[in-house]
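One chain of protein is taken out of this complex; the other chains stay put.
By letter and in written order, the chains are A and B; residue numbering begins at 1 in each of them.
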Amino acid sequence: MKESTIMKIHYGTALASVGLVAVHILMRLTTGFADSLSYENVLANYRSVPYVIMLELILILLAVHGFNGLRVILLELKQGRVYEKAVSYGSIVGMIALIGYGSRTIIMTNMGMV
Amino acid sequence: MTEDEHREGIKGMANPGRYGIERIAYLLMRLTGLGLLGYFIAHVYETSNILRGRMGWDDFLAMTQTTEGHIFLVLVIGMCVFHTGNGIRIMLGHGGVGVGQPARPDYPYEPASQNYRHKIGIYSSIVLAAVAMMYGMAVMFGE
Partner (left out) sequence: MAQVSSIADEQASTPLSSPKSILLRISKFNPKLDESSKFMEFTVPYQKWTTVLEAILDVKKHFDHSVAVRYSCRQATCGSCGMMINGKPKLACFTKISELDSDVVTVEPMNNFPVIRDLTVGFEKLFAKHQKIQPYLIRDDSELESDEREFLQSPEEVEQYIQFANCIKCGLCNSACPTMATDSSFVGPQALAQAYRYVADSRDKGKDTRLNIIDESHGIWRCHFAGSCSQVCPKGVDPAMGIQFLRGYLLGFRS
């Protein structure tokens, strides 16, 4: 993939996640911070389909943005063909692993497997 | 880093003292980005405790609902707000917005790209982060 395409994705994921994370944080403040984190409240959040879709989007957007940011920092720290390939593929693996792990929580809780 | 290249290395990259607020913003952007990625990974792991049922969730929540946990969250809020504010400034700059217009330079050659608009953007991000941290403290410690 061209670097400009990757960086367009980087900027796009950043902008999209700003709005969604703001909603996610505001949801914590609607019922009081401590109450919003109670087991019942969190479970209710996970059972709400629109909220779950938003969580999944945040997970994907931030994982892509975060791991690409890490890739950029690591590429600038050290150079070399093997190292750069390891960083690029490592970032993709990290991204997929985090999305997979987070999605597991979201899907299992949403489907009542708790 | 080989001696022939005579590169400054991480120390030079991270040394913000010599080149003004723009270089400080560059360093803070990196540090907050790394900090937020670390927090995000920890948050995804933390919330997976819901799968352990009420006991698991409450046990893990108790670990985070401490003074240290709240201070950590306040720092995360600050990092998040600065990274967002400064990130929007950088994105606009990357598109050529607010970086001035080409013109024949006159001594003492003040660079147009290092203008007050971007400086205000950086200072605003820092102030917003501080305000958000104070609000976060009021919410978390006020309850």
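The criterion applied here is as follows: contacts are C-beta pairs under 8 Å (C-beta built on N, C-alpha and C of every residue); 3 or more make two chains touch, one makes a residue touch a chain.
None of the values given here were measured: they were computed from a predicted structure.
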item: Chain not shown, touching residues in subunit A; value: 2-4, 6-8, 11, 72, 75-79, 84
item: Residues belonging to subunit B that touch the chain removed from view; value: 1, 3-10, 12-13, 18-20, 22-23, 25-26, 29, 90, 93-97, 99-100, 102-107, 109, 111-114, 118
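Note that in this section only the chains that are shown with their structure count from here on.
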item: Centroid spacing, where centroids are CA-atom means, of subunit A and subunit B in whole angstrom; value: 17
item: Subunit A contact footprint on subunit B (complex, rising order); value: 10, 13, 30, 33-34, 36-37, 40-41, 44-45, 47-48, 50-51, 53-54, 57-58, 61, 65, 80, 84, 87-88, 91, 94, 139-140, 143
item: Subunit B-facing residues of subunit A, complex; value: 11, 14-15, 18, 21, 29, 32-34, 37, 39, 42-43, 46, 59, 62-63, 66-67, 69-70, 73, 76-77, 98, 101-102, 104-105, 108-109, 113-114
